[in-house]
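As you look at this complex, bear in mind that one protein chain is not there, while each of the others sits in place.
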Amino acid sequence: MNHTGQLFRVSTFGESHGAGIGALVDGLPAGVFIDLEFIRQEMQRRKPGQSAIVTQRTEEDEVQILSGVFEQYSTGAPIALWIANQDAKSKDYSHLKDTFRPSHADFTYHQKYKGFRDYQGGGRASARETAARVAAGALAKLWLNQFGVQIKAYTSQIGHIGLTYPCPEAEALLFAAGYQEHITRCPIAEKGDEMELFIKKIRKEGDTVGGLITCVVKNVPVGWGEPVFGKLHAELGKAILNIHACKGFEYGSGFAGVAMRGSQHNDILTTQSGKISTQTNHSGGIQGGISNGEDIYFRAAFKPVATILQPQNSINTQSQPVTVAGKGRHDPCVIPRAVPIVEAATAMVLADMSLLFLSQQQHFYPNKATN
Amino acid sequence: MNHTGQLFRVSTFGESHGAGIGALVDGLPAGVFIDLEFIRQEMQRRKPGQSAIVTQRTEEDEVQILSGVFEQYSTGAPIALWIANQDAKSKDYSHLKDTFRPSHADFTYHQKYKGFRDYQGGGRASARETAARVAAGALAKLWLNQFGVQIKAYTSQIGHIGLTYPCPEAEALLFAAGYQEHITRCPIAEKGDEMELFIKKIRKEGDTVGGLITCVVKNVPVGWGEPVFGKLHAELGKAILNIHACKGFEYGSGFAGVAMRGSQHNDILTTQSGKISTQTNHSGGIQGGISNGEDIYFRAAFKPVATILQPQNSINTQSQPVTVAGKGRHDPCVIPRAVPIVEAATAMVLADMSLLFLSQQQHFYPNKATN
Amino acid sequence: MNHTGQLFRVSTFGESHGAGIGALVDGLPAGVFIDLEFIRQEMQRRKPGQSAIVTQRTEEDEVQILSGVFEQYSTGAPIALWIANQDAKSKDYSHLKDTFRPSHADFTYHQKYKGFRDYQGGGRASARETAARVAAGALAKLWLNQFGVQIKAYTSQIGHIGLTYPCPEAEALLFAAGYQEHITRCPIAEKGDEMELFIKKIRKEGDTVGGLITCVVKNVPVGWGEPVFGKLHAELGKAILNIHACKGFEYGSGFAGVAMRGSQHNDILTTQSGKISTQTNHSGGIQGGISNGEDIYFRAAFKPVATILQPQNSINTQSQPVTVAGKGRHDPCVIPRAVPIVEAATAMVLADMSLLFLSQQQHFYPNKATN
Partner (left out) sequence: MNHTGQLFRVSTFGESHGAGIGALVDGLPAGVFIDLEFIRQEMQRRKPGQSAIVTQRTEEDEVQILSGVFEQYSTGAPIALWIANQDAKSKDYSHLKDTFRPSHADFTYHQKYKGFRDYQGGGRASARETAARVAAGALAKLWLNQFGVQIKAYTSQIGHIGLTYPCPEAEALLFAAGYQEHITRCPIAEKGDEMELFIKKIRKEGDTVGGLITCVVKNVPVGWGEPVFGKLHAELGKAILNIHACKGFEYGSGFAGVAMRGSQHNDILTTQSGKISTQTNHSGGIQGGISNGEDIYFRAAFKPVATILQPQNSINTQSQPVTVAGKGRHDPCVIPRAVPIVEAATAMVLADMSLLFLSQQQHFYPNKATN
């Protein structure tokens, strides 16, 4: 299944070395100004070839809008977004036709799809598919703007070089006016420089490395998220885990919260000048699966990219041993480019939750909550 | 939304202090033997009052089957499961009618549902709702039996007392014939005893503590899981994060994989006596979101329970400061009782994925994969 | 699949001769007053044994609310409704264990569900299942009340005895204050008497007969219904065709519109005292799949009930010829009892569409429509 969301519904399609990559966004309400320049900027943050520490494949990743927008506003009709592939060098992959690369989706796709698969550049399984998510996420962000929602992710660790979680210092910079992203997307420049050097070293070794991304969301209204099976953090977790190479997700106190006592962990509710807030935020802005108005924050773990330039043992479709080595142009570390993808996935979930929330708020009866 | 799954679809209903808790399971194929004794055993593992380290509320949690089973076999019709509440002492909660307990869903439900909420025992937000998931999960396990799928979770940490992740020693015990669960559900008895003492100490202090649960799944066939937005680990992550108090999820190498190099992390494919396997399993049995036949394993973090017996500051529905202290019978630590819930959530996801897989496997054309 | 609706989601469960019949309603917003007396009245209109021209099975069809209602108001949690079976005489059906009754679902269920089926009283395929729809429809009506939506269906034909379509005379009576339903549910008493005599004659012959039901809905706001694949009339058509024995559906001008010219059929828009309306209503209140504010009306065809008391030839599960004759208590004509079912199905669709509509109406941007 290649779609997600219930009311803000995104489907993606396309292959890494096919004609292009697309997204179909169904459910964006009519009347949203479609800011093409904003979409372009979001795509720039994810595109390959943007800096010296990412893959040198060059794709402009220009987004064409095929439908659903009229005189620059959404009409409520589905919006198809299309990103043509330009620099697809399929010959880089011909040696992989019958080979399963270690820790790739080659073997599982081959089995699941009965041998019918586009082996070029990972085909449908390629991280190139996330270009479509960033484009769809940009539409979600345009919708969320009206609520004042701000979604910002940043690199919090590369290999062993990392920031604390959460990291108030980094977040203060991140939300400051005029913030400029470091090449690594780590807000604290010194750490970023250190990470950059490390990535360059890893690349020289023909190897890859993983990292962590932290995301903070401000101004989510109280009440978003569904109880039981659609908890806000569970929907976020699913969206983030659906990103390539993601191996873990934690929100609020996360794994560290395990060793705390309830008396330490509980967030005390207070009222100041009529506004309800909590003294601490171990809950990560979500209680019982529903946003409580505090900052939402979470962290995601990404493993090192599977494609390395060093030779590795593997097998082919005839189950015979072979040796494979990555050709083509690959990322030594996906973290910097994954930052806008994390934001896009977050935006899609929040857009969906906002529409679910709105569908339930009509009431003609006396409203007990505001009495 | 109170339902989950696309083809194996589970809805739950009911409140902690209402008439009871139920689950509706739609999509279990016809012809599955409904083993009532097995369902009863699963319920016993989750039920309150089962041991000295859990809440002393006494509920037999007997499951009535209201529909969908005829002469002990599933008919393909929806199966409604009903667990009547017996020991609901609603008066324990009357003091909470207008009070928001810290780190509970009281405040967010109150806002989202416009003041209309069942405040007794947490109402719909209570962890009592998970009784329905365990019952539905038991049906999922009965379905999965035919594939040989085995799902076993265990307590891997309480507070600061923990096992490694993964923990081959614990897992060897777990899957051994005649395995008996420790009161804490930690397979290594000495660690379990230590945990037990710690939980008792915490309870005496009127406090609570969190922990970790690890889950291992054996014999999942190759090919389960959907690409892009329905990756197997993302569906598992969502299901686990939807369990009360869960704050984090990692699978395979998880957060630790971040610091590894690609050359270390990649799982080399080999063939032995015709069977394809991987030399290591950092992938946690899943590649590209699709099962690869190796063991699936993951770990989940649970925060300390919010209800503590110590007095805490909070506010009421009029935004005035109040003091609250838990009354009633509560768990000092949910981990032991959450183990069967983790298994149930896992079973539901796998049952759903198995049906999605089966729907796609028909083919009259030559099957390239098996040529 | 035993559920319907996207946001106002209804699942039904239960068998004709099992423990009972239930409905699970997920998505009713919080704050709706749950009028038990209204639900009871709706059930009375469908229940068996209510008059001399329907089956003499006696079921009180009392609805128990198992969840989701607190202090008489909906809480936003799923509402489980349960109707216990009381007068199920399963021995009436033991002769059918291995027999396929002509034009019943016996054969198709047997094949689809691999021989695992509850043969008693039709099991899951029994029209008794519609009791759950009437209960769920009553909740939908309670929600729709706040919009002023009024849904009224009536018997417009029994066998060859019928009213025109549409029938303004009947509809004037139907919506008049103090309207009392005729035993046949035909608003024009003389026609109703004629129909009643005809049904009694058919019953005496051990036979059955079909009929037509017309439904009129007033006060649906402009804008309900989705374009393309969720057109309002298509959702209504699906809901009505999902009722047992329904063979056809038409709305607005319907089949008769085929022979009209565009110049006759088009509904001219006019404005009177600021209110936009159409001079005619061949469109049946729906244009492009979206409600236009005029009355919605449609008609549904129901075949004669398959169970007749006369002996018929058939085959058994061993494909051998057998003779079957209905035993038990059956309806000679389902039309009078199907009237509230048609209303319930309509109400569920409209409730779902109302929530979809509301989810899309938020806007902070200038609203062009009201400029």
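Observations on the model:
We just call them A, B and C in the order they show up, numbering each chain from 1.
Just so we're on the same page, contacts are C-beta pairs under 8 Å (C-beta built on N, C-alpha and C of every residue); 3 or more make two chains touch, one makes a residue touch a chain.
Predicted model only: the values in this text are computed from it and were never measured.
Checked against the hidden chain, the listed residues C:His17, C:Arg57 or C:Arg124 yield one contact partner: C:Arg124. Here the missing chain is touched by one residue of A:Ser74, A:Thr130, A:Thr214 or A:Asn266, and it is A:Ser74.
Residues 6-7, 27, 29-33, 73, 76-77, 146, 227, 354-356, 358-365, 367-368 are the ones on subunit B that touch the missing chain. Listed here are the subunit C residues that touch the chain not shown: 1-4, 6, 10, 12, 100, 102-105, 107-116, 124-125, 129, 157, 159-160, 202, 205, 207-212, 222-223, 225-231, 233-235, 237-239, 241-242, 247-255, 257-271, 274, 276, 278, 282-284, 287-292, 301-308, 310, 312-315, 319-321, 356-357, 360-361, 363, 367-371. Taking the whole complex into account, subunit A touches the unshown chain at residues 1-3, 9, 11-15, 18-20, 22, 24, 26-27, 30-31, 66-68, 70, 73-80, 82, 112-118, 123-124.
Everything that follows uses one rule, which is that only the chains that are shown with their structure count from here on.
Shared numbers divided by all numbers used gives the overlap of an interface; between subunit A and subunit B this overlap exceeds half, so the copies present the same residues. On superposing C-alpha atoms, the copy subunit A sits rotated by 180° relative to subunit C, to the nearest 5. Farthest from subunit C in terms of Cα centroid separation is A. Averaged C-alpha coordinates give centres for subunit B and subunit C that are 39 Å from one another.
One finds 26 Å separating the Cα centroids of subunit A and subunit B. Counting partners per residue, subunit A has 6, 227, 356, 360-361, 363, 367-368 as the residues that reach two or more other chains.
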